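First the structure, in the form of structure tokens, and then the observations on it.
Of the protein chains in this complex, all but one are displayed in their positions.
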Amino acid sequence: MTEPVVDIRGISVEFPGVKALQEVDFRLFPGEVHALMGENGAGKSTLIKALTGVHRPVAGEVLLGGERVAFAGPAQAQDAGISTVYQEVALCANLTVAENILLGREPRRFGAINGRAMRARAAELLARIGLRVDPRSTLASHPIAIRQLVAIARAVAIDARVLVLDEPTSSLDADEVAELFRIVRVLRDEGVAVLFVSHFLDQVYEIADRMTVLRNGRVVGEWTTAELGRLELVQAMLGRELGVLDELEHRPDKGRAGEPLLVAEQLGRKGAIAPFDLTIRRGEVVGLAGLLGSGRTELARLLYGADKADTGRVLVDGEPLKLRGPRAAIEAGIAFSSEDRKGEGLVADLSVRDNLILAMQAARGWARPVPRKQADELVAKYLKMLDIRPADPDALAGNLSGGNQQKLLLARWLVTRPRLLVLDEPTRGIDVGAKAQIQKLVAELAADGMAVLFISAELEEVVRVSDRVVVLRDRRVVAELSGVDLGVDDVVELIAATPGAEPEKVAS
Amino acid sequence: MSRRLLWPVLALVALLLVNVFVTPSFLSLRMQDGHLFGSLVDILRNGAPTLLIALGMTLVIATRGIDLSVGAVAAIAGAVTCTHIAAGGDPFSGMAIALALCALMGLWNGFLVSVVGVQPIIATLVLMTAGRGIAMLITEGQIITVDNPAYRQIGAGFLVLPIAILISVAALVGVALVTRRTALGLLIESVGVNPEASRLAGVRSRTIIWTVYVFVALCSGVAGLMISSNVSAADANNAGLWIEMDAILAVVIGGTSLAGGRYSLTGTLLGALIIQTLTTTVYTIGVPPEVTLVFKAVVVLAVCLLQAPALSRALAPRRKVVLP
Amino acid sequence: GSSGGQSGGSADDGKITMGFAQVGAESGWRTANTKSIQEAAAAAGIDLKFSDAQQKQENQIKAIRSYIQQKVDVIAFSPVVETGWDTVLLEAKRANIPVILTDRSIDSDDTSLYKTFLGSDFVEEGRKAGDWLVANTQGETNVVELQGTTGAAPAIDRKKGFEEKIAARPDIKIVATQTGDFTRSGGKQVMEAFLKSTPDIDVVYAHNDDMGLGAIEAIKAAGKVPGQDIRIITVDAVKDGMQALANGEINFIVECNPLLGGQLMDLAKKIVAGEEVPPRVVTEETTFTSEQAKAALPERKY
């Protein structure tokens, strides 16, 4: 093989109290897709940030094309030909889609930015990844998944030697992933070195040529994809075997639901979702399936009162519930974990402990604090149960790795013991082990009588955990599937039934 | 004490040392008529109103807000009480009326911010302007002088130490206890760091925002009483003029970010003391009035530079550099 | 209610319209000044347009501009500062509107910009204070000075006049000087600091009564007797100051008379009628000692 384009040698990165990376070696060759694998908190994102000059390593060196580099910031890395999509979509929501794609390299005429050319160029780049949104719309008006695609569009817009993708597919559907992979392959064949991070093993095996596995900030090893089977990979990542998935397949009580807990009658909101009927029973897991922009998040937000409905009503236990806002929902025993963990979930500057008890505390009111002892017990219990790392209650939530943040959010709602738990993409960016754990947890909660509304971009997962799947298309409920024989193929068929479900509907 | 507060403490000590150097008797205290007498006591007493307002301001800033109307509210409190006393009223009922009025002002600010959704700086600018007019309306533009021994106590009285500083410190301790023993502090910070996430977590942000604006208005009211009682007169035009800047500065020197979130009450205490010590220093060491402002600028800049994370990193024994 | 009828002008009803641009209401003195003008205008049957500049020169300029636009018969104003009036006064001159300055003068080479200046002389006030001290002290005298707002004209002039007079006496020394911003609390705070940093203060010279009153509080708190242990000289002679003077806590006050409404209206009438007026009219001002204050106090209006 040729010389590596990126050669990281013995790099170590430390944060106060955390050794995030220790003597990590990593090589990236031109014309290959190299997957960086590891559990949540293994240090993948940190390695990427060390490479692109966001974090300064305490030891080790980075060679780019054979030359030693020490970037002072992402700008320099970009100039040197490293184009990056960071894990927490780093875009400016106040700007338009076009601007976000071309910021810093806008087409100019006579020194002035040429707005028309910029929109045209952006539209072209968006089309290239199969996303048809209006380049003039502000990014804030789009859901996380679209933002993720915009970030990808931005990254592939430049002629880079190295393309770094940190969990670019965490909220994407199969179609978008396919589109992305098509582009990645083209780039790879042109000789670009691609660093790819994902917790979806299928995707990794589909696209990657080689893999490096990290565990607890250290390199476990480097393999070609062909060398390492899935089970060995998982074992390398976790340092142990994984067995929960099989158990889940045989959930004994699947489909054994109780009384209706929540009934939505003709609930709807203009421009968000058409009026729909929905019944969720105790002990039942209802999955929402649909394409990007089909209205799943919208539906969930209406049930929680995060947005106000224009039409219809919600009954809980047969009693009409006035959903004036999240608080009313919480009082009725409904909890909602948002898909946008950075914007709508985590309170980044507060500690893990505070984040964990926030919802519980909010429900009790300020005058009745959660006793310190109880808080500590809860924190200890859930940190252990969800394996949140570092298991330090005083760490700042914003400093956790992406997957651990997601687990923390889930824990926040679990401590409130809701009757209906609405989970919007709860497994986004979560590693294989933890994902299985969460799925199992959902099954257990349902067995205990909790109702769960489960949204995920990963169809298999929805089908696996749900008793019943509600299919959305074009911001409208189109079907409900239930039964023991519920299969992925049935759902896919429904989702893609008419051409009306094409992604372009997202941009209307 | 956290590392972050180390530099403000050092700055305060440095300022005091400068004074001692120029006036060796600066730190000396003596008992006189049953109370302590000395420059340090003056600093505490004169700093008490700023400290009190800064205390309320800390909570407002923690919710991502700001309150520019504190000076005007302080002026109103003094004006109402003095007018009441001058008209033959009893000082206590006068103060009660004044504080009730201040609470109303706080409710108003809170209403504009949390219900109407006006940006705090503009919402409170309304009352900053109109409030001073109201204070002058009450006093008809005159300085209302009162001679009431009971009223004098709150601003100029002593229980060994100045009553004003006892009130402010009691308020500080009270707030520290209430916010840390209850969940108020947590909820305030959470609203300040991420309002949307807090809303979705079920935090009553509206009530919380309302509470802090009422609280800062009450603080300003009491501070206004101190200011006017200290000179036994209500000066609607000048009482509390620019005190909002001092209060905000105290909060910021104390390490609380104007972007909301984490706050430090100890920091605010230090900030308020630094500001007052600086003012007293100017008088004591005889800085000519023409260069007073330049002197203040240099000190303020020095304090915040020393505190700056970038600089303390550079000064600290070599540690790794972490960019946020 | 003042809708309509804003066009003013003397043509219709023969009533004189005066536009008065006041500095602000920053002190009791100023409020008394405003009141005097308003009352005198009502008494003289002059239609007064009044605006308050909130201590900002630009607002005063705007107000004068709007008076020019509204075509008033005469404009009067108390300049915030001495400089920077030429442009707007030139506009007034072009519009043939006579201008009267009150309270303080302006710094302009072109004296045709205004008809007359009615007011006190701040330097003279400082001199009067200095004269009294020179006449009433022997031997080493340590003076501390409480200045007005840094940069404000009265502060500069009262300092200048005072220094001029004591210059002849090397035994009178200003040992400390600091601004108290013309306020009581400012005066008190500064005096507190002086009492601790400066030994043997004999005399306090305060640029206005309010700061003097603040200083009295500080002196009392230090266990000294104002008026005896430390003598106090102030300027203005507002009611509270006169009361303190009568009580012997202040020793001498130089009057700065805000009640120039009557004189102003007379001048305005004469000017509108086309009569000649002297370019400089000094308001009737005096000085007070404790005895004089006791006598004058019952009739004081402000």
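We call the chains A, B and C, going by the order they appear; numbering starts again at 1 in every chain.
In this section, a residue touches a chain if its C-beta (ideal position, glycine included) is under 8 Å from a C-beta of that chain, and two chains touch if they have at least 3 such contacts.
Everything that follows uses one rule, which is that contacts and distances are computed from a predicted model.
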item: Chain excluded from display, named as in UniProt, from "Succinate dehydrogenase hydrophobic membrane anchor subunit", "Anti-sigma factor antagonist", "Phosphoribosylformylglycinamidine synthase subunit PurQ" or "ABC transporter permease"; value: "ABC transporter permease"
item: Displayed chains contacting the withheld chain; value: A, B, C
item: Contact residue for the chain not shown (choose from B:Asn148, B:Thr182 or B:Ser257); value: B:Ser257
item: Options C:Lys62, C:Lys224 or C:Lys294, residue touching the unrepresented chain; value: C:Lys62
item: Among A:Val18, A:Val69, A:Leu95 or A:Leu315, residue touching the chain not depicted; value: A:Leu95
item: Missing-partner contacts on subunit B, residue numbers; value: 64, 68, 112, 116-119, 121-123, 125-137, 140-141, 236, 245, 248-249, 252-253, 257-259, 289-298, 300-301, 304-305, 307-311, 324
item: Contact set of subunit A toward the excluded chain (per top definition); value: 54, 73-75, 77-79, 84, 86, 90-95, 99, 103-104, 106, 108, 111-113, 136, 138, 154
item: Missing-partner contacts on subunit C, residue numbers; value: 2-4, 6-7, 19, 22, 24-25, 31, 34, 49-52, 54-59, 61-63, 65-66, 69-70, 81-84, 86-87, 90, 107-109, 149-153, 156
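Going forward, only the chains that are shown with their structure count from here on.
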item: Arrangement of touching chains [line / ring / star / complete / other]; value: line
item: Chain centroid nearest the full-protein CA centroid; value: B
item: Length of the line joining the C-alpha centres of subunit B and subunit C, rounded to whole Å; value: 33
item: Separation of mean Cα positions, subunit C and subunit A [Å, integer]; value: 71
item: Whole-Å gap between the CA centroids of subunit A and subunit B; value: 44
item: Residue ranges of subunit B touching subunit A (in the complex, touch as defined); value: 181-184, 186-187, 189-190, 193-194, 196-204, 208, 261-262, 320-323
item: Subunit B to subunit C touching residues, read off their complex; value: 22-23, 25-26, 32-33, 37-39, 42, 46, 136, 140-143, 145, 156, 227, 230-233, 235, 237-239, 279-280, 282-286, 288-290, 292
item: Contact footprint of subunit B on subunit C as seen in their complex; value: 24-28, 30-31, 34, 147, 150, 176-179, 181-186, 188-190, 192-194, 196-197, 210, 213-214, 217, 221-223, 238, 240
